[in-house]
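Let me begin by handing over the structure; questions about it come next.
Showing chain A:
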Amino acid sequence: MRSTSYGTVVIAAERCKGCELCIPACPIDILVMSKDFNEAGFHYPVLEPGCTGCTACQQVCPDYVFEVYKYDQPVKHELQAEGAA
Partner candidate 1 sequence: MALRFMEGSEAIAEAAVLAGCKFYSAYPMAPSTGLLEQMSRKIPESGGVCINAETEMGGVNMALGAAATGFRAASGSTGQGVSLMQEAIGEAAMNETPLVIFNMARSQQDYFQATRGAGWGGGRPISVAPKDVAEAVELTQLIFHLTDKYRCAGILVGDNLLARTQVSVDLKPLDLPPLPPKDWAIDGSMNGTGKSRVLFSFGFGKHLTPGPGPTQHNINLAEKFALIERTEMRWEEEFTDDAEAVVVAFGTGGKFVEHVVREMREEGHKVGYFRPITLWPFAGDALNKATRRAKLVLVFEINSGQMIDDVRLHVDDHRSKVRAIGGVSFDESGLNLGPLMDAPVIRERIEQAMKTLQA
Partner candidate 2 sequence: MNVRVPINVIQTAKPPQQASKKVASFKPDLLQTEDHHLCPGCGEPVAVRLILETLQEMNLVKENICVLGHGCYGTFMSTMDIDCTLCLHGRAPANSTGIKRMRPEKLVWTLQGDGDMVSEGLAEILHAAARGEDITCFMLNNGVFGDTGGQMTAASVVGQRTKTSIEGRNPDYHGYPVPLANLLSTMQGVGYVARGSVHNAASIAQTKKMVHRAFERQLQKRGLGLVEILTMCPTGWFVPTNTGPEYMLESLGKTYPLGELKDEGGGN
């Protein structure tokens, strides 16, 4: 579990069509499809800590769902422990 993010994304969840191409695209595996649905009825990606702002997700997305930022300073997160989900 990464606790420092170097970048982040804005995800236009309502535009997502649930194709899931972003999931394997993320080189550090921190995108996960949501449990719930957007208005159109699709699962959409959700972001975990650790983003590096590499833009891989933005590049592969057919629906232009991602906007990518790089932090001026790394951001440390207070993480909740992973347990039984």
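Here is the rule we go by: contacts are C-beta pairs under 8 Å (C-beta built on N, C-alpha and C of every residue); 3 or more make two chains touch, one makes a residue touch a chain; residues count from 1.
Selection rule: all candidates are chains of the complex that A comes from, given by their letters.
All figures in this text were calculated on a predicted structure; none of them were measured in a lab.
Pick the one that touches chain A in this complex: which of 1 or 2 is it?
2
If you look only at chain A, which of its residues touch candidate 2 in the complex?
Residues 1, 5, 7-13, 15, 17-21, 23-25, 29, 31-33, 35, 42, 46-49, 51, 53, 55-56, 58-73, 75, 77, 79-83, 85 of chain A touch candidate 2 in their complex.
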